[in-house]
Every structure is written in structure tokens, then in C-alpha cells.
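Following: one structure in C-alpha cells, then a few remarks.
Heads up, one of the protein chains got dropped from this complex, but the rest are sitting where they should.
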Amino acid sequence: MKYVLKRLCSAVIVLFVMSVVIFLIIHWIPGDPAEIYAGTGASASTVETVRKTMGLDRPLVVQYVDWLKGVFQGDFGISLSTKEEILPTLATKFINTLQLSVYGAAFAIICGIGLGVLSALYHNTIIDVFSMLVAIIGISMPVYWVGMLLVMVFSIQLGIFPVTGNETWLSYVLPSICIGLNSLAVITRMTRSSMLEVLNEDYIVTAVAKGLRKPSIYFVHALKNAMIPIITTIGMQFGYLMGGSVLTETVFVYPGLGKYLVDSIQARDYPAIQASLLVLVTVFIIVNFLVDLAYFMLNPRLRSEG
Amino acid sequence: MKTLRKLFSNKLAVLGGIFILLFLLCAIFAPWITTYDYSVQDLMNTKVPPGGDHIFGTDALGRDVFSGVVYGARTSLLIGFCVLVLGGGIGILIGILAGYFGGWVETVLMRIMDSLMAFPAILLALIFVSILGSGLKSAIIAVSLAQVPRFALIVRSSVIQIKSNEYVAAAEVLGQSQFKILFLHILPNGIAPIIIQASLSFGQSLLIVSGLGFLGVGADPLSAEWGAMLSDARTYLMTVPHLAVYPGLAIAITVLGFNLLGDGLRDALDIKNY
Partner (left out) sequence: MTKLTDMKREKDSGQAQWEYLLEVEDLKTYFITKAGTGKAVDGVSFRLKKGEILGLIGESGSGKSVAVKSIMQIVPKPGRIVGGKVRFKGEDLLGDAKAIQRVRGKDMTMIFQEPMTSLNPVLTIGRQMTEGIMLHLHLKQKQAEDVACKYLEMVKIPNPQEILKRYPHHLSGGMRQRVMIAMALETNSSLLIADEPTTALDVTIQQQILALIRELRDRLNMGVIFITHDMGVINEISDHTAVMYCGKIQEYASTREVMKNPLHPYTQALIQAIPRIDTEQEELHTIPGSVPSLLNLPAGCSFSNRCQYACEQCKNETPELYDTGDGHFVRCWRYADTSTKEG
């Protein structure tokens, strides 16, 4: 339990620090926050009204607490470009991104572990070389370029999948592959090296000497041990995946949080930037905490110490 | 010597080396290789397909794609170099401080590094870009920051390992100053993992910085930067697909080169954890 508490503490601290950073964005950028909120070309009196109504003249700490209170009540402020409440937009975009990330992660995990295990079991054969080649190329290709190539081949040339959007299930296929490819490569490499290490352990020899059948040796005795570092990798990757959504969603013009963030940055819509960054960062920290928890659950040695 | 021989016997590492060499040659000899100036727009010859005078074709503004790709190597070299100097330098310093002094200095520094490490670099970069505004400079600073913890972690662990060696204790007994010990003994002995990380970091930062360029918040959209070129290409994906091929290929090959070399070095130097 001590381990879990420690992790929880550090997660909360990181979340706090990040929320302060995100809050301060508006104050760090060059220019007067009140002017920015009022919009370009606003008159001096409008700027003053904005300063008063938004409480921008109060001390920073008070403003931060106020802002945080609002966030907890679902009040992310008003978008500068659409002049609408941010929350409803944010919620739908978030769901969309989550959906895409889950599909991408599923693709990456299933194929990554599969390829990695195969690669370890057929160590130094053509299968191993092939999956390692796939993995290193997967790590080296820019996500968005892969997305463009997929669109060029499967949407424009072959016409199988739609180019953009999220209307039918078909439109999820290419973005999922695109967003998951990097993670697939990382998971494949991790699985392979972890499996190779585990297959050298004494308890695997014991399992063989016990006359156990191969599936039982590989998938129960070996993979369960190998999974401990793999789980950590997968968890980290899920966070990275959500981060990578920024690129993938831009390629496929997919209405998710990543695209929303990029659009907001380009439009200098600071409340929207703050809101989407805060959500992405929070999800990221929560996922990391869950990964730690899973690591703890999988590792009996840690569990009994707590 | 043994390490070099091992490196050369690794076919993939050699391939990586060839890619990097190609990349460096392009970056250094760009003016001599190209026949067109990428910044010159030729509105009479837009969207020319590859072949003939323009071997990679021209873009929507009539610029020569081949020149863009070759000059892009320069931009990329600059990016990678800056990230290594900035991110690597700060990371190494933090790693040495944490590893050498230990105690609360180490705890605090490493906690910060862990938290930084936990964030996807692209997200960190976007936070930075939101504050500093778009541009290549903010992109480089942001990506450097993302690389700091990677260097710090490996340097710290090799410092701790080397610190326990007898010759460092001997140097201390002989009254050498702490900084002399740090730079004369610890750094040269921990150099191998740093080189490996440098190779991998170079590739990673290239991916992220070009990603920012692609999003339109990195390098100037008109400059010869591969990500920015791809951002441009996306607009014409339906009509001028060849624009998307070459800059992407350039990034992939360069990053692949650094990744293969990094992997090869790791195998050759026989270092398991990086």
C-alpha cells in the first residue's frame, strides 16, 4: 500500500505543477491578458471591463484558485474564437480522441505483443528479423507521414476507406493504424527483449523439465513474467498515443482533442488551449498512475511488501 | 578497436551509418548539389511532376522539391545539433550533479526528471509553443527540454557506478578537487551510453520538430524544413501526391539511420540499459 500511496502522491504533485504551468500560460505570453481576452482591436474601455469582470487585477494566487474552482465545476471559460462555452465542445472532442486512442492502443497491443512473442520464440530466424525490421521502421517513420501515405494508397488510390472524418466505422481504420504504429513498434521491441530475457530464466528450465506443454510454458510461465515490463511500456504508450493524437487527427481531420488543441494554438484561443492541455495532461497522469497500479498488481513481490 | 569491428560487422548499423553519411553530405554540400533556389517561387511552373529538370517535381508555388529536401537536411542538422547541445548539455550536468552528490539533491532532481520523462515530448513542445509562440526556436527549446531527462538518467547511473570504482576513491584521497574528478574521471568513462543516447535523441528530436512543422507551429511554413514541406503537401494530397513522398522519405531515412546506428552502438558496446 505504501508503494501505491507514494505513487498517488507524486501523481498529485505533478498534476498540481502542470496545472499551475497551464494556468500561467496566459500570463507568460507577451502582452496583457485582458487585451487578449478582449480580442484584437478592442477599445481601452472594453479591455478595462474585461479586466474587472474576469478579475485579472487580483493577485495570481487568487486567480489560480478561482480558475481551478471553475475547472472542477466544469467551467473552462469561453472560447475566444467561437465565443461559446468550451466545456461541451471539449467533452465531445475528448470522447472522440479517447475512442481513437483505444482503437489505436488495441491494434498496437495485440499486434505488438504477438509480433514480439513470435520474434522471441523464433529468435534469430527470418521471422525475428522481419518483425525487428518492422519495429525499427515503425519507430523511425513520422506518424503524420504514415497517415498521409495510408490516405494516398487506401483512400485515394484504392478508395477503400474515407479520407477524413469519423462517420462510419471504416473511417476509424486508417487513423487507428496510424496512431498505433509507433506504439506497436515500441511494444514489439519491448516484448521481444523481455521474453528473450525471461526464456533464459531458471524457472523456464524447471517448467520444461516438468514436462509442461509449449503453450503453457510460453504463455503462462514466460509471458506472465515478461508482461511486467511490457505493461509499463503499454501504459506509457497509451499516454504517448493520446499525445500523438495531435498529429494523427490533423492528418485525418478527425474532430478530436488533438486537432482542437492545434487549431486553438493557431487561432491563439488561449482559454481553449488551456482547457485542452489540462485535459490531455490530466488523462496522461491518471493513465501513468494506473500503469503503476497494474505493475504493482502484477508483481507479487511488490504487493507483499506494501 | 574491438567495438568498431563489431559495429562494422553489424549490417544494419552500417546501413544506418550510410544513411547518416548521405544526410550529412546533403547538409554540407547543399548549394553544390542543387540547381534551384528553394526560396524562389516560379508561378509559371507549379505542381510539375517528378522528372526532367525538377527530379522531385515542384510544389504549388513552383519551388523545386529536390532543393527543398536537400536544404532540409541543413535545417535538420541544425535542429539535431541544437537539441544535443542544449538538451544533452543540461541533461549531462543534471545527471552528474545528481549522481555525484546524491542525497536530497539527487531525489529532487530525479523526481523532476521522472515527471518530465513521463510526458510525451510533443505535448511538452505544444505547451512551450503556446507560451513562446510558434517558430523553430521554441520548437527546438521544447524538444531539448524533452531530451534532458534521458541524458540525466543515463549519466546519473554511470556516475554512481563509476563513483564506486577504486580509482575515483584514489583520486579523492590524493586530494583532487571534486570538479576535476567529475570531468577527468567520471565523464570519459561514462561516455559510451551518452553517445548511444545522442544518436537516438537526434532521431527523436528530428521527428518531433518536423511534427511541429507539420502542425504549422514549428518552422516557418516557407522555409526548407521537411515537416513544413509535408504540411504543405497535405493540402494537395489529392491532386499532387508526389509532394508528400520525398520530404517524408527524407525524415524516415535520416531517423532510421540514427536509430540503426544507436542500436548498433548499443550492441557493439554491449550496454543493456540505456
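We just call them A and B in the order they show up, numbering each chain from 1.
The definition used in the following text is that a residue touches a chain if its C-beta (ideal position, glycine included) is under 8 Å from a C-beta of that chain, and two chains touch if they have at least 3 such contacts.
Please read these numbers as outputs of a predicted model, since none were measured by experiment.
Within the full complex, the chain left out of the display contacts the shown chains A. Of A:30, A:59, A:159 or A:211, it is A:211 that touches the chain left out of the display. Taking the complete complex into account, residues 201-203, 205-213, 216, 220-221, 224-225, 228, 298-301, 304 of chain A touch the chain not shown.
Heads up, the rule we're going with is that only the chains that are shown with their structure count from here on.
Separating the CA-averaged centres of chain A and chain B is a span of 22 Å. Put simply, chain B touches chain A in their complex at residues 12, 111, 114-115, 118-123, 126-127, 129-131, 133-134, 203, 207, 210-211, 214-217, 227, 230, 233-234, 237-238, 241, 244, 248, 251-252, 255-256, 259-260, 263.
The touching residues of chain A, when paired with chain B in their complex, are 10, 14, 17, 21-22, 25, 28-30, 136-137, 139-145, 148-149, 151-152, 156, 163, 236, 239-240, 242-244, 246-247, 250-251, 261-262, 265-266, 270, 273, 277, 280-281, 284-285, 288.
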